[in-house]
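First the structure, then my questions, so here it is.
Every protein chain except one is present and positioned as in the full complex.
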Amino acid sequence: MASFFRISAIVNMRSASAALALFFAATIVFFCVSAPRFATASTVENLMSGFSFVAILAMGQAFPILVRGIDLSIGAIVGLVGMIVFDLSLIGQLPGYLILPLALLAGALAGAVNGVLVVHLRLQPFIATLATLAAYRGLTYAISGRQLVPGLTTTPIRDPWLTGIETYFDVGGWLGLSRLVNMPWVPLSFVIMLAVFVVLQVLLTSTRFGRDIYATGGNHEAARLAGIRVNNVIIAAYALAGLCAAIAALIMVARFTTATEALGAGMELTAIAAAVIGGVSLAGGVGAMFGPALGAFLLGAILIGLTLQGVPQFVQQIITGAILLAAVGYDRLLSVRRQRRLTAASTAAT
Amino acid sequence: MQEEKTNDRRNFLKTIALGSAAVAGVGAGMFSAPGDRSLAIGVPRARAEGTRYKTAFIQWQPHTVPAAWSKGIEEVLGPQQVIDYELLDGQNKVEVQVSLVETLISQGAAVIFLQPIDSVALAPSIAKAKRAGISVITLNIDATEPHASHVEMNHYYGAMDIAKAMGDAMGGKGKVAILNAPPGIIIRDQRTNGFVDGLKKHHPDIQVVADQVADWDRKKAQDVLNTILAANPDLGGVYGVNDSMALGAVDVAKEKGLLGKIAIFGNDGETAALESIEAGELTGTQYTDVYQQGRLAAPAATVLATGGVEAGAFAQQSRLLMPYVIATKANVGSIQPSQRW
Amino acid sequence: MMISRKDLSLLILIIVVGTVVAIINPRFLSPINLSNTANLIGLFGIFAVAQAFVIISGGIELSVGSIIALLGVLFVDLVAAGTLSPGVAFLVVLALGCLIGLLHGFLVARVGLQPFVVTLCGLLIYRGIARYYTEDATAGFPFGASFPTLEWLVAGRLYGVPHSLIAFLLITVVMGVVLHRSVYGRHLFAVGKSEEAARYSGINTTRVVISAYVICCGLTAIAAVFIAMYTRSISPSSHGNFYELYAIAAAVLGGCSLRGGEGSILGVVLGTVLLQVLQNLVNLLGIPSSLNFAVMGSVILIGVLADQQFSKRKVR
Partner (left out) sequence: MQQPYLEVVGISKSYPGVRALSDVNFSVRKGEVVGLVGENGAGKSTLMRILGGVTEPSSGKIILDGRELTCLTVAESMRGGIAFVHQELNLFENLTVAANIFIGREPRRGGVLRLVDEGELNRRATPLLTQLGADFAADTPVGALSLAQMQLVEIAKALSLRARLIIMDEPTSSLTATETERLLAVVARLRSEGVSIILISHRLAEIEHAADRVVVLRDGKCVGELDRADIRAETMIRLMIGRDLKTLYRQPARPPGEAVLQLKDVRTSYRPEQPVSLDVRRGEILGLAGLVGSGRTELARAIFGLDPLKGGEIRIAGKAVAITSPRAAIGHGLYLIPEDRKRSGLLLDFPIRSNVTLASMDTHSRFGLVDRHAEEASAEEQRRSLDIRTPSVSVLAGALSGGNQQKVVLAKWLSMAPKILVFDEPTRGVDVGAKNEIYGLMRALSDRGVGILMISSDMEEVIGISDRVAVMHEGRIAGFLGREELSERAILSLAVGRLAA
């Protein structure tokens, strides 16, 4: 847990992400107190292994939202990439180290198609990605190896390159801490999530491309006037979302040792909820990687906490909806207060 | 401007203070349960007096059949004060079922009942549960990873008998349609292959003209059957891979006045199906006493949880095929109300 | 209701797809199949028209599916348990629907939250409440308990024409007048097209937007009752899933632009008919029903692209 707060210390804490970290901590404390056996090493382990890929998806979803768009199709891209990996591995018999790059490429390509639809065909992001949601999910069923080759329905993927993603490291043991306290084992998927977080956070906050993303989202017209190739930035944003969906798909396929036709169904809504709770404003141009990642783990903590408390999960649906509404309300409050402060400041100045 | 800066810093400090409290809380929890890890060494857990055993059933999604199993299990486990039982919802998503299995492992559950959404996807989680010394009992849908025991309805042979009964009702000839489960589930293949092999064996000249997915859902079955009927109005028989889909077929037949002309068979034998048979609408179904299935699965759990017998001790995964009855108008009366779920 | 060029092209598309289906399987035109498709058109049409009102106001309503689950479960439970007579239960459910619409409208128009997020929360919360209400059990009519009048009224047939279609046609006429003939309709189009110009012309934009959501959720409540009676047993966790996507697809095909201010009731009706005919095509061609998702997606894409080319030509 300490690692979360070390990372957040580096990122300059704006009031939105501070409030989220505060809320996350409060939720953890609440469940530690009320849910039996929540405060155990294995809960942390479950949170890491069960929700790292959700965090990656939420971080990916942030990019289209940052450029004033939305991507409803990342759940379907997860399913599609999962099925591609299944087919390449069990039907194509390709070695794992070849499949990994191909899978990432497929995800990025599927994302880029969304970008092209939005930019060149000038479709509204909601409609474009709604159409590709349906199309990619249909494609997943169409190319499903389990239906094409009936024998495969019960054969798991064994390629070490693919299943290797599901390994755990006894970090506690290495650091010699496990003698003092019962440390959780850290899954590789969590490490991948951290790596994706660092790369995307750096990409977003300290590279030219990141600056262009914020500029395009913040003031589309001014960005074009400042010579930024706005169309390419938008396509890249959707491609990044597709890439993150591919990474998430690889983690899930390793976790289940197979790919199902309905893999990732409904995850786009969770990713959007996590991103918005994480302070990514739907108006574009505001938000970073720390918020969506923490938002995903917040939703995970709630699901696990409720289950340990014996509360039926559909209560989790209600709570997620309520938190999302609160986060948006808070975001609105912030912008209204800033507006009032701005006008007050300018009149006071004259 | 200055006011803005301090506001950020105050927020930041508050977060650190609360955050450390949370870490402390989690840390304390870790201290309190070092004993947890000793299981891996294989020594059976010392049963201190008064400890309770946690068991849970992860269904694929709320539905009449899993609800009935749960009732059966509860009937057996309930009176034993020592065991806590809980019904969990897999939300029809493999990632949710996997996450729930891991949560139960961290809860130190003794036995997990599982109706896997996908036989392969849940295998790694079952392996993990076994490593944690937890026995897994699967219901109706087996998993590729060997585990404590599997209690299932007799899908294959049951389906063969359905085919035979349906063929008899249709006079040995005509066209038949199958309302099937979504792909990727073992019992879809068992129940479909059983039915098709049954037709080949008993009624070779009955022809299967349609096999459409209706996602276990009554409304979906209504839509799918409507279009199949449009293509083959002279349909003689409909086989619903579960009762919900069969009852959907009954709705359509009733609406189109074809009740007498089409033989409709379901599978599972839930109360609504039995009543429909009594009302002369549904021709028949493979009835399994699902309460009984729950009741049979439960004692295995108790033994595994309290009796100190390790799941690993079993040489080979035990399988229990439930007895079944092809219930038709003739013998449906023999199923007692207490057996109806 | 003059037919705009856009609706005309939609009608032609329906006829073309219809003939293709009829050629592949002549019995597509058989009375049984037509009346069944008509029934589905009736059910889906009601909440597609509902969705159109919100889209024309410039917003979007994602919680249609969850409202159908919640109000469906409530209606069935109230009637089955006999606590309320069907008529009163219907009014209660209708009032609840309007209340939900009022809440959404207030959050969007007064508080200024984005419709996408408000209704996304609705989607999560209402389905959660529906499942909480029935503790996840399937709400259904006890077998044999019959409500002849209710069943006849809702699921019966008048000279072979399903009552749901008749109700839908009635609603279409009324809503067509409200949208295209009434003062409120004119104001709704104005607010959808340019909220500022409407406000400068003295239109109470907040009230117009709020009433769009009230109408939408009220009509959805009516649809919920029809669908509940049609399926007779509702499992809250899956009942009504993705219905909002059907509604949006039908509205977009019918010429409604998500930027607001455009669309016609006739267009939405034709959009719904096209979707159901395509559904038929998918089932008849033996395309696994899981693939009709892909067909719907590509249809939305083609519909929107055609609309763009169409409007581009108009501008030049």
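Going by the order they are written in, the chains are A, B and C; count residues from 1 in each one.
The criterion applied here is as follows: contacts are C-beta pairs under 8 Å (C-beta built on N, C-alpha and C of every residue); 3 or more make two chains touch, one makes a residue touch a chain.
Here the structure is a predicted model, which is why all the values come from computation and not from measurement.
Touching the chain that is not shown, out of C:L170, C:A197 or C:I302: C:A197 (per the contact rule at the top). Mapped onto chain A, contacts with the missing chain fall at residues 202, 206-211, 214-215, 217-219, 221-223, 225-228, 285-286, 338, 342-343, 345-347, 349-350. Think of the hidden chain as still there; on chain C it touches residues 177, 181-187, 189-190, 193-194, 196-204, 261-262.
The working rule: only the chains that are shown with their structure count from here on.
Remark: chain A and chain B have CA centroids separated by 31 Å (rounded to whole angstrom).
Each of residues 131, 136, 237, 288, 290 in chain C touches at least two other chains. Residues of chain A found to touch two or more other chains are 141, 261, 312, 314. Chain A meets chain C in the complex at residues 70, 117, 121-124, 126-128, 130-135, 137-139, 141-142, 261, 269, 272-273, 276, 282-283, 312, 314-318, 320-322, 324-325, 328-329, 332, 336. Across the interface of their complex, chain B is touched by residues 25, 27-28, 30, 32-33, 36, 40, 131, 136-138, 140, 143-144, 230-233, 235-238, 279-280, 283-284, 286, 288-290 of chain C.
Residues of chain A touching chain B in their complex: 1-2, 4-5, 8, 13-15, 18-19, 21-22, 25-26, 28-29, 32-33, 36-46, 49-51, 141, 144, 146-147, 150, 153-156, 166, 181-183, 252, 255-258, 260-263, 265-266, 300, 303-304, 307-308, 310, 312-314.
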